[in-house]
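Take this structure first; my questions come after.
Shown here: the complex without one of its protein chains, the others still in place.
Coming up: chain A.
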Amino acid sequence: MYMFISPWLVGFLVFALYPILSSLYYSFTDYDIIHPPKFIGLANYMEMFHNELFWKSVTVTLRYTLVSVPIQLLLGLGFALLLHQTIPLRGFFRTAMYFPSMVSGVAMSLLWYWIFNPQIGLFNYMLSWFGIHGPSWLMNPDTALYALIIMSFWTAGSGMILFLAGLQGVPASLIEAANLDGAGRFRIFLNITLPMISPVLLFQLIMGLIDSFQVFTQAFVMTQGGPNYSTWFYVYNLYTSAFKEYRAGYSSALAWVLLIVVMIFTAIIMKLSNRYVHYEGGGRR
């Protein structure tokens, strides 16, 4: 048996456990990757709390997450509910909704970089149909983050696929029984469908949060964290301080804060899920 799992075991030790532990050690040192690390205790963590860019990156990431993740979930669920019905052109609609998710990270960033261009881009042109004079989006510190949030809605179709799979698991007999009892569509949704698909909702919430804490591509390709640090995402901050300023010690402290935040969020949501999430088979896990 150990012969079979040995590749993972080696990989885990070398590419996961060792990096986690050594980044914990680095986080207590002054380290520039070239010279050996010097132990400085908690200084990196102390600096973090006085570092303006750190707080900026936290605010930017949280604002992005709080708006983008819930709306993406709602859109994905909404599309799935619409397309779970028997409706003409259903196959076409499903494929079309998912299609944008196939445009890779950088390609998508380049496309929307053009869409948000205030002089020649598509977005302000479409706004002009409604007589709206659009802002300059990525070039304006007040709107740049919102532009990236709007862009994130474009891939809601991949969430839709997960919800569609979840909706298929809801037994038709339950819905029919409720229908016979005179329950309306909305009550059926609230009392049957929603509890039944709550594991999918939970799973997507966790994955959505974790992904959103790690936004990098958009900041790197479209805004370089600007203008005026308005899209200075957490991981972008980590990347620049480690690989542009060569402050690997301080960046390791940033990395550990990220790791702990991800662990805490996962734990909280798992805990809540025991209470509110319905798992098939009746038992609560």
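Keep in mind that, in the parts below, a residue touches a chain if its C-beta (ideal position, glycine included) is under 8 Å from a C-beta of that chain, and two chains touch if they have at least 3 such contacts; residues count from 1.
In the analysis below, contacts and distances are computed from a predicted model.
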item: Absent chain [UniProt protein name; select from "Protein lplB", "Sulfate adenylyltransferase subunit 2", "Carbohydrate ABC transporter membrane protein 2, CUT1 family" or "ATP-binding protein"]; value: "Carbohydrate ABC transporter membrane protein 2, CUT1 family"
item: Candidate in contact with the missing chain, chosen from A:S23, A:T193, A:T231 or A:S273; value: A:S23
item: Selected residue (touches chain absent from view) among A:L42, A:L74 or A:M102; value: A:M102
item: Candidate in contact with the missing chain, chosen from A:M48, A:L145 or A:M222; value: A:M222
item: Touch with the omitted chain, as defined above, among A:Q168, A:N191, A:N228 or A:N274; value: A:Q168
item: Residue numbers in chain A that touch the chain omitted from display; value: 1-5, 7-12, 14-16, 18-20, 22-23, 26, 33, 79, 82-115, 117, 119-122, 125-126, 128, 154-155, 157-159, 161-162, 164-165, 168, 172, 185, 203-204, 207, 210, 213-214, 216-217, 220-222, 235, 238-239, 242-243, 248, 251-252, 255-256, 258-259, 262-263, 266
